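Note that one protein chain is taken out, while the other chains of the complex remain in position.
In order of appearance the chains are A, B and C, and numbering begins at 1 in each one.
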Amino acid sequence: MNQTFQECIDECLRCIQACNHCYDACLKEEDVKMMADCIRLDRECSDICSYAAEMMARNSPFIKEICELCAKVCEACGNECEQHEHEHCQECAKACFRCADACRKMIA
Amino acid sequence: MNQTFQECIDECLRCIQACNHCYDACLKEEDVKMMADCIRLDRECSDICSYAAEMMARNSPFIKEICELCAKVCEACGNECEQHEHEHCQECAKACFRCADACRKMIA
Amino acid sequence: MNQTFQECIDECLRCIQACNHCYDACLKEEDVKMMADCIRLDRECSDICSYAAEMMARNSPFIKEICELCAKVCEACGNECEQHEHEHCQECAKACFRCADACRKMIA
Partner (left out) sequence: MNQTFQECIDECLRCIQACNHCYDACLKEEDVKMMADCIRLDRECSDICSYAAEMMARNSPFIKEICELCAKVCEACGNECEQHEHEHCQECAKACFRCADACRKMIA
């Protein structure tokens, strides 16, 4: 497996963990209502990263399309997380933006 | 495919829809904090039902084990949902209990 | 949930079953080598349909994008299956094309 592939898989896996950690922590926050979009996007993002990582690992013929979608969802999740001051949100935003970058490199 | 199989797949699919509808609706409720466990279990339950339905459809050698786990998660989600008066929770609880029953029939 | 949504979810669920039945049957065929692309695409198609059905059920903000990708994968799987005379392949092809149509209606 070439390096771009492996890097993108690694970023997806880090993003899954950051999103699920953030998801779990958001559900424990005092003001859950304010975190509703974050919770929702964390799940979306974790699911698509998980999907993308598996498709890259199995050399799917639809890698380009899934990476394009993954970049879009990561971007949206990162944009939402970035607005919240919780450390789990800030960490998640960083992981999302790194993953979006890695996905865009796969498409290029 | 025999009838018990098909019934269990159908109940899983109905449960996925009920859980995700409830999940979506919970995140829009006024008091999201009170719904945190419900949101979390709706996701758990939707994921395991989706997994179980696919494993049955592909005749996996691990159907018994997954149906056992699925029944347990459905039961837990149903017990949580049942406590909330929202219609989406009550509907979800019913779908969960029906799915748990169908899974237990698969194991028997 | 409106009718177009529900129809698309239903077609996805039927497609998952057809793909996994075909996948399972292909792996039992005498000439598995000839079925390699079919096996691979059945898995791809089942996975994306499962993903799309869940995203529609949870009212994901990325439904359009996932339905577009789902239509593309269903089309590719249907085109492959259509070339094989096995009944499970022919049935799968039909389910794939119906699902691709339903997904395209969602995007329109």
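Definition applied: contacts are C-beta pairs under 8 Å (C-beta built on N, C-alpha and C of every residue); 3 or more make two chains touch, one makes a residue touch a chain.
On a predicted model such as this, the values are computed, not experimentally measured, just so you know.
Undergrad: Just one of B:38, B:73, B:93 or B:106 touches the chain that is missing; which is it?
TA: B:73
Undergrad: From the list C:19, C:39, C:57 or C:100, which touches the chain that is not on show?
TA: Spelled out, the listed residue whose C-beta touches the missing chain is C:39.
Undergrad: By the contact definition given up top, give the residues of chain B that touch the hidden chain.
TA: These residues touch the chain not displayed: 44, 47-48, 51, 54-55, 60-62, 65-66, 69, 72-73, 76.
Undergrad: For chain A, which positions touch the chain that isn't shown here?
TA: Counting over the whole complex, chain A touches the hidden chain at residues 1, 9, 13, 16-17, 20-21, 23-24, 46, 50, 53-54, 57-59.
Undergrad: Residues on chain C that touch the omitted chain in the whole complex?
TA: 27-28, 30-33, 35-36, 39-40, 43
By definition in this document, only the chains that are shown with their structure count from here on.
Undergrad: Touch graph across the chains, line, ring, star, complete or other?
TA: complete
Undergrad: Taking all residue numbers at the chain B to chain C contact, is the shared part over half or under half, that is, same or different?
TA: Over half shared, hence same.
Undergrad: Report the inter-chain centroid distance for chain B and chain C in whole angstrom, where each centroid is the mean of the CA atoms.
TA: 23
Undergrad: Using the touch definition from the top, which residues of chain C touch two or more other chains?
TA: 54
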